[in-house]
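The structure that follows is given in the form of structure tokens.
A single protein chain has been omitted; all remaining protein chains appear in their positions.
As written, the chain order gives the labels A, B and C, with residue 1 at the start of each chain.
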Amino acid sequence: MAEQPRMPIESGTPDAFQYMHPLFQRNYGQWAWHERPRPGVLRHVAKSGDEVWTVRAGTQRQMDVYTIRKLCDIADEYAEGFVRFTIRSNIEFMVSAQDKVQPLIDKLLEEGFPIGGTGNSVSMISHTQGWLHCDIPGSDASGVVKSLMDELHAEFIREDMPNKVKISTSCCQINCGGQADIAINIQHTKPPKINHDLVSNLCERPSVVSRCPAAAIRPAMVNGSPSLEVDEKKCICCGACFPPCPPMQINDPEHSKLAIWVGGKNSNARSKPSLHKLVAAGIPNNPPRWPEAATIIKTIIKTYKEDAREWERMNEWVERIGWKNFFKKTGLPFTRFHIDDWGRTRHTLNTSTHIRF
Amino acid sequence: MAEQPRMPIESGTPDAFQYMHPLFQRNYGQWAWHERPRPGVLRHVAKSGDEVWTVRAGTQRQMDVYTIRKLCDIADEYAEGFVRFTIRSNIEFMVSAQDKVQPLIDKLLEEGFPIGGTGNSVSMISHTQGWLHCDIPGSDASGVVKSLMDELHAEFIREDMPNKVKISTSCCQINCGGQADIAINIQHTKPPKINHDLVSNLCERPSVVSRCPAAAIRPAMVNGSPSLEVDEKKCICCGACFPPCPPMQINDPEHSKLAIWVGGKNSNARSKPSLHKLVAAGIPNNPPRWPEAATIIKTIIKTYKEDAREWERMNEWVERIGWKNFFKKTGLPFTRFHIDDWGRTRHTLNTSTHIRF
Amino acid sequence: MGKKKHDTPLLDQLESGPWPSFITGLKRLADDNDMMVDLLGQLEHSYKTRKGYWKGGTASVIGYGGGVIPRFSEVADMFPESAEFHTLRIMPAPAMHYTSDILRKFCDIWEKYGSGLIALHGQTGDVMLQGCTTENMQPCFDEFNELGFDMGGAGPSVRTGMSCVGHARCEHSCYDTARAHRQLLNAFIDDLHRPALPYKFKFKFSGCGNDCMNSVQRSDMAVIGTWRDDIEVNQEEVRKFVAAKGRQYVNENVVMRCPTQCLSLNEDDTLAVDNANCVRCMHCINVMTKALSPGKERGATILVGGKRTLKIGDLLGTVLVPFMKLETPEDYDALQELAGNMIDFWAENALEHERMGEMIERIGLGNFLEGLGLEVDPDMVAHPRANPYVRLDAWEEEVAKWNARQAAAT
Partner (left out) sequence: MGKKKHDTPLLDQLESGPWPSFITGLKRLADDNDMMVDLLGQLEHSYKTRKGYWKGGTASVIGYGGGVIPRFSEVADMFPESAEFHTLRIMPAPAMHYTSDILRKFCDIWEKYGSGLIALHGQTGDVMLQGCTTENMQPCFDEFNELGFDMGGAGPSVRTGMSCVGHARCEHSCYDTARAHRQLLNAFIDDLHRPALPYKFKFKFSGCGNDCMNSVQRSDMAVIGTWRDDIEVNQEEVRKFVAAKGRQYVNENVVMRCPTQCLSLNEDDTLAVDNANCVRCMHCINVMTKALSPGKERGATILVGGKRTLKIGDLLGTVLVPFMKLETPEDYDALQELAGNMIDFWAENALEHERMGEMIERIGLGNFLEGLGLEVDPDMVAHPRANPYVRLDAWEEEVAKWNARQAAAT
């Protein structure tokens, strides 16, 4: 008699307590205050008087088991066996005493893990899959991020930006990377090229048609077979048709470019959350180091650092000085493409005479 | 031989200089500063040292020639023969010396013209045609305005509001009245009733169809003749179909109601211009005195007066205290209809956790 | 004459109260004018039934297609004398200046041919002569025309313009609104008198950002005064103001109300202005009329596309030209040329019954700018686009344009 297949245990999200530092368990919901004694280190003090020192280090996110084991070794030897990861793939080691902090830092640095990402630093870039794994990527997020973090390392390990700088990347226009102070995303500039031979097999045609935000796709007969047709005048090259219909190839080694967006903010601190805005486009998708993108990003960060007031997030700074001055100070060109013309957009235009001269 | 018809002299907009007070001509573009010595009076001083005193008085806008002649008599006897009208149908008398001001005021008051409308007062309500002349009105603007100005008289002749209060009315949903701190407009609540017998004669059918903002009208055959049909589910009762197609009767003695809007601002002073927002609806269209509307408007004005800071226009005050508090302080109900659901409206929703409790 | 008046119990209630009563005026007219007797009857009927009883139709004067609002009564059987009750729209001088003399002449002509009812003014700024029969329209207009006045706009046409009192009396005025008003209106007088545009087109002229003409929202082309150099500060007057009002008052009502926080009150009671951040909102100047004034390099910001509700909701105008100098005759000609280009482009590209603002919303501001040959500028937006739905094939070309402009500017 054949063995019954093993059915999964639908245990869902596991209980966090089993993996939590004992001081976290003991003072759960009972923390009093925190401070940052130096970049990369947080000191949290509980109402009970307990203290936890957290050391934050950067990782490459895409980790081999050897690196993970190395981090575990460090956790066991220099910390107390507990770690956690942040939403930005930084790793945090928790220790219960101040004197463990410096040896831990020394060891991490020795092993090549930068210490920082706290407070008013440029933290690790949150990123997505790209050529390494995804089926629709126009670029390789991991490579872009490695290149940029090499350039931004000095700002990761310091805390001397006006406020936190959160960066994200996405490797296609679907944008798995989030809204951020700065986002580097793929922007296609040519309509999809259709491989008509494959359409009837590989596409759910009605569903593709309905996914196009520009209503640019219509069913058509091509060479006697049912296929699809794109109205190239209407198409805004978003690539939304590509995932449900791989024969509508949107990626192009030359015409899939990078675009940079500025001013996304999720927190409610001071100002309300805001979406990021297009600032630069047409940037070559240039592996392995994407130097053109890096130059622009460094310019933006430098300008922000010099010009913004303490606590001003990127968007708050731009709002204060005005978008005109953002473009002036960064030297980035302003074009008609910066003007939003997607639907009812009058509220994005200047409906006033408020102008700086 | 028949007389040739007289062809018009296309003189266009006349030259203003011929009707302008001599001091205006002499100091044209050379004014230095002004002040308001008392409500209804402006003192403008020119760089030359010349001074003009302006006395502003309210009128009924819809004037009989006898009233106009009376104003002319006053201009000749108590002023210097020159007047101008403001955009709000107030009349202004200009005199070159301070000692002419009081006698002029006394005379105007004696003849029943209120003095005021300057500075931080409630000025005359700008209004539209209504039953007196228009072909599509749901109400009578002149009557609404007369009724309200009787109630607001005390605020017209004083200057003790936080800032100017500009009010407008419109007698149909086309809204010839402008955006204003407070606007009182018709709001229909039932779809048009179609008199099918008249449609084929009186409507340009394709043009009516294209004017409907809700795409609710379609051509249809009714009783064997080409007519129109309204999808009553889609119709939002805007009345846009009525002017081009009078058989689509939108006005209804009971269901054409008044709605009140707050926070329109055209000036760029401090904040950018803003559109007014719906605050109250379902108000009976109740001639000859519209008491229900008057009550709400007086409540709003009173609340604003008590609560706003100096220089805050109505919308600036509401923005500062938050819309929740506007509804709380005025006691007006907040309903699902206040939520904008016309098209892409997410930017009108609260996309933050900024909330007052 | 002498027709018996109808009972008007509802309207009569509008005769009491402190505000001047239009009903009292109508009744006075009805003493000597039968048309007004029946007009009052119809109006009372409207008040009673809560319905209007006018319908449109056709009526015009020789040579013109617009300017008259024809009204025929639907209840003429009950009120025959006001069966025809047309309005003539007459354009006043910019900023509505009058001598008593000219107003009396208006009254005399209108008493002869019409009802005697005049609105001063319509919301578009016309003198509205309300209550004329078809028959009397031509002679009535002829007399106004001989007096130097012309018909205003109606229908799908350029409409009567409006301008603030501006240079005539207001120290804030940054350009000659009356001049711009008259020059532009008269340049497009053919488009005003012979309605052949997609829809209406309104000009409004305000001398400064206070926008006393509500131009931002009520005109297709708004010309709003502004300046490009520094605010003029008379520090002596600042000191006096501070002395009179106190430092706290100045801080709370001037300094803290500046939208871009570019003012500060120095220790010595003078005012420091960060002019690079001033957005020309007018507030500080409004409060301290003696101490502060707009700068010396004056002109206007041009906004486009304001309008009311139909069919996509109210639109505020948006910046088309951030700054246009308005000093010399050539400057005013340039303004006129811009207006002409706009109207031409719109006339060619708009759908039927589509206002300028709706067209721009439909085709996008970028295409509109390109059509007009105007340069794109960050001042035109509240913020750049937040969505990636844009074709960027021509990115490099646009960047080159921008760079060329920047190079030329330095």
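One rule holds for everything that comes next: a contact is a pair of C-beta atoms (placed from the backbone, for glycine too) under 8 Å apart; a residue touches a chain by one contact, two chains touch by 3 or more.
Just so you know, these numbers come straight off a predicted model, no measurement behind them.
Listed by label, the shown chains that the missing chain touches in the whole complex are A, B, C. When you scan A:G40, A:P114, A:P191 or A:G263 for touch with the missing chain, the hit is A:P114.
Where chain A meets the chain that is not shown, the touching residues are 5-16, 18-21, 24-25, 28-29, 31-35, 44, 52, 54, 58-69, 71-73, 75-76, 81-87, 89, 91, 94, 112-114, 126-128, 130-140, 142-143, 146-147, 149-150, 153, 173-179, 207, 210-213, 238, 240, 246, 251, 253-254, 256, 264, 266-271, 273, 275, 285, 287-289, 310-311, 342.
Take chain C: the residues that touch the chain left off the picture are 309, 313-314, 386-389.
Although one chain is not drawn, its touching partners on chain B can still be listed: residues 173, 175, 185, 187, 189-190, 213-214, 235-238, 257, 259, 263, 275-279, 281-282, 320-324, 326-327, 333-342, 344-357.
Definition applied: only the chains that are shown with their structure count from here on.
When chain centres are defined as mean Cα coordinates, A lies farthest from chain B. Note on chain placement: the centre of chain A and the centre of chain C lie 48 Å apart, centres being C-alpha means. Look at where the CA atoms of chain B average out and do the same for chain C: the two points lie 13 Å apart.
Across the assembly, chain C contributes 209, 211, 216, 224, 259, 279-281, 312, 316 as residues in contact with two or more other chains.
Residue positions of chain B with contacts to 2 or more other chains are 268, 273.
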